[in-house]
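Shown here: the complex without one of its protein chains, the others still in place.
Chain naming follows the written order as A and B, and within any one chain the residues start at number 1.
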């Protein structure tokens, strides 16, 4: 993680299109968190929860929002401070250049096409008829199956596996250990045993998708499992066969998508959410963590809980649930009071009604 | 994913033991999903939810159930259409032949026995005293530990790890990244630190088991962790030490089985279910997704929820839970009405009773 020698705050103001409160000739040599930054470093205040930590910070400069409160050192103020932070981090930590070429220990099969500008690490395996595009980086011990294709500027971290025929777009980043294109989980019980339904489809990952460590995305039974452009997938996520995930969606760690479910564009599923098979989740749906989405969710809805309910409703249920033991006691007390009143008026208590109708 | 040149519908009717509505000389060259199939392809209608999609399909032929409605192209009708689909897919996508032999880059230790008909891929590692049976396929970068055994016709996809001593039966399929035989999670706190309990047992996987990508199955503390014949395990499943899973069970993605739990035969656990340690789950138990099974479940039961309840009961709880905020309001209203009635009759409201007895 190399660092440049440093930048003046004036240079940074220009690069980040920020206004500067303070001395433009001051030099900072790195970016650091509020609690560990020293006088030579710039830190940042983006999440207001950290305002007190910022005021107590020893940082030599800050990046903050245009309307952030005053801070104890020169401050770069940006209209979109999170975007400015990305630029700031990139200035200090430019991506390492890709050394092109195939490591002598890599195994590239005859018929595989590896662009001359691509980089292939030690013990990587590129099988027959696979295509590795320009400036792609295939790290050590990664596996690109027969006929698989990796679009330009993509990165496969160590030990990624692409099964045969899997297609990755451009600028796709796959973290270590992810497995793309394993056989989907499809069986039919024949009376004696579960017979495998051949999984002969494939997986298509569109441009600018990122996939987390040890995540698994299964190939389709027929056709394709698809992850749309710009979608970001965290670690240990499971995506079943024939799933479609729309563009620019976010799947947080340990989410599980069952076979044939369809997610729209801009969907956000928090950690450990599960989606049942064949369910459709509309554009822009947001789900809270650990939700269980067992039925279709209309575009734009926010949901929570198992089974998932509209989020505001689910939050009221969460609050009410904690009061359940109390509620049962109150019910019992009310029944006693009813009995006393009925006795007073000489009315017989009604027979309990049978049936399950939960009115 | 090679395809044969094509089959006539007459040939397919014979092969699938299906009856044919339509022209037996018509040729189809592939199988495709309803929405993408063209006039040269055969599609299928097995799940009735797709009947409308089938009627709108451009497929040149269909495979369907004996009693399926009329479809817009020649139709093969089978009594067991899902089994027929397996045969159909296998006809068009026959498994690739295994090229026998050890890749020159593989590392096979002295004392390992690799059958001459087995195939070992690039950078695969077979340690001392391991045994790889007839027609086994060990893909690239897989690891077979010392003394491990892989039964005939099994497949280890890239990067599978078998720890030392693990034993796999025949026709076992392990998808990429699965880890079988890692040390179980056993510690004893000695007052200052968690001391590791040596995990010196092993894992036995019986015939015809399939194991998903990045799934983990731990070795026993002593004795064996066992997965019974014909059981199918999806991706990212965790199986703790000393677990026994019976024959022909189904564990869907992200299921977690705690140490020493015992599952019977024909158990089905849907996605993200957790089972507590030392719990016994009887034969044929079915659990809905995300359930938390904290106690024993009798054979044949269907359960759902955390903690798991009988499924019909759990579904009523799910429905009722959504009405909890309403119920609290109704309780408050009832209490006001009681107070008014008691006032009317000159009865003092009772003191609230203490205690926790939730009658």
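Of note:
Please note the rule applied: a residue touches a chain if its C-beta (ideal position, glycine included) is under 8 Å from a C-beta of that chain, and two chains touch if they have at least 3 such contacts.
Everything numeric in this text was worked out from a predicted model, so none of it was measured.
Touching the missing chain, out of A:188, A:253, A:298 or A:311, is residue A:253.
The chain that is not drawn here is touched, among residues B:33, B:151, B:165 or B:228, by B:165. Checked against the full complex, the one of A:135, A:232 or A:278 touching the unshown chain is A:232.
Residues 107, 123, 125, 127, 141, 143, 145, 159, 161, 163-165, 177, 179, 182-183, 185, 187-188, 190, 193-198, 200, 202, 214, 216, 218, 221-223, 236, 238, 240, 254, 256, 258, 272, 274, 276, 278, 290, 292, 294, 306-307, 309, 313, 316-317, 319-321, 323-325, 327-334, 336-338, 340-341, 344-345, 356, 358 are the ones on chain B that touch the missing chain.
Summarising the interface, chain A meets the missing chain with residues 1, 31-33, 36, 49, 80, 82-83, 85-86, 89-90, 92-93, 103, 105, 121-123, 140-141, 157-159, 173, 175-177, 208, 210, 212-214, 230, 232, 234-236, 248, 250, 252-254, 271-272, 289-290, 306, 316, 318-325, 327-328, 331, 334-335, 338, 341-342, 345, 347, 349-350, 352-353, 356-359.
Quick note on the criterion: only the chains that are shown with their structure count from here on.
Chain centres here are Cα averages; for chain A and chain B they lie 24 Å apart.
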